[in-house]
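The complex appears here without one of its protein chains, the remainder shown in place.
Our next item is subunit A:
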Amino acid sequence: MATQDSRSILFTNTHPQQGFRLLELTPELEALLSSKDAPALELKSPSAALARAVVDPSAPEYVNLCTPTQTYRIRQVQSSNSLHILRPSLGQISRADIKVVEEEAGESGTLNLPDEAVTAIAKCGSTLELHVPPGGFSAVPFLEKSLGLYEKRSGDDDGDIAMDESSNGAGALGPAETRQMRDRVLVDVPVSSAQCEAGWTEICAFVDEEQGVCWRPSARMRLNVWKRLMEGAILQGIDLEKQFLVGDLWKSVLDDDDASEPFPRALLEAVARRLCVEDERPSLADEIKWASFDKAECTQWVGEIYLAATAPTPSSATGRSDFLREWKDCLPESWRDEVALSKLQPGSYQSPDPTTICFVEPSQRQQVSKTSAAAPAAAAKAKTTRNWHELLKNQKRR
């Protein structure tokens, strides 16, 4: 019921209008933005070359909103309604115009100007919505396309010495430059910095300080690093399961009588960072000084890397018993009992025939798990949803 103190507020349209965008927030994002020290966010899209290399089937062009740890895909949703943004009026209203709304305004009308006025300063025909696809976001596919593959054959020493000499003049990069090199790669990867860092660590990517190049080591290279560091650790009596100095491990890898390095120290550090137990892992910005490895996690990693290096495709599948034996041989004596096919990540391998085994690339692995997981999830969703589009869609499928 209208009462005496219900007031009329003059509603005006300001010209020129301003440009705004409306972004629908998720509960987590709202909490983040409402917090006292909210961090700056980033809108990231892949570079043109990366967008072509890593094709997203759902959207040819896209922008992701990245918090320090999370990534959201932005979707522009058109609305047939118009959303106006209002703000209190500044009173730049011509009194003559007010006749449109009130005959005697200004003198004896009920409107008190300019206090009681709001004005529309912008109109938005669409809002931006955020969503996260079922598989989440990962930096790995982008890093695989943007970083060069670091591969060195064992008989390649001469070539490498020559390379070292040629780059001696430039001098090694310092930590700040190394970071810059890495950031230059990551700026084009359209996911949050935490996810960039996780992906970088996952694939053991590193910055070659001598050559000033960012690399991702091949599976064979990672396996070589592992073999060298394990042998070195055994020789020098380093217990990988207890905290050790990464510098000591590096020394153990170097041959006493041979001055040349088998691979860059940054690569050893990248592998140590990957295998380091998670709560001791320093951020990429910090040097990894100390590390300790987890037996089970290491065993699994070595098994998968070995398979990726020796049997990457079904046509190059290796015998199962050979694989298990080789896998054991890659591990310290006391870890050999850990070896079992069940220790590998589900879906990380397949068997072209009953006696052989080969590796499955993570990108293909996800598709397998998605299709198997999607059906029950969709059925569960159909029960809870009130959206008839989804209800009908699932009925048809069955």
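Some observations on this one:
We adopt the following convention: a residue touches a chain if its C-beta (ideal position, glycine included) is under 8 Å from a C-beta of that chain, and two chains touch if they have at least 3 such contacts; residues count from 1.
In this text, contacts and distances are computed from a predicted model.
Of the candidates "Chromosome transmission fidelity protein 8", "Protein XRP2", "Large ribosomal subunit protein mL46" or "DNA-directed RNA polymerase subunit", the chain left out of this view carries the UniProt protein name "Chromosome transmission fidelity protein 8". Looking at A:Thr14, A:Ser292 or A:Thr318, the residue that reaches the missing chain in the full complex is A:Thr14.
Contact with the chain not shown here comes from a single listed residue; of A:Ala38, A:Val132 or A:Leu341, that residue is A:Ala38. Against the chain not shown here, subunit A presents residues 1-3, 5-16, 18-27, 29-30, 32-47, 65, 80-90, 92-94, 97-98, 100-103, 111, 115-121, 123, 127, 187-188, 190.
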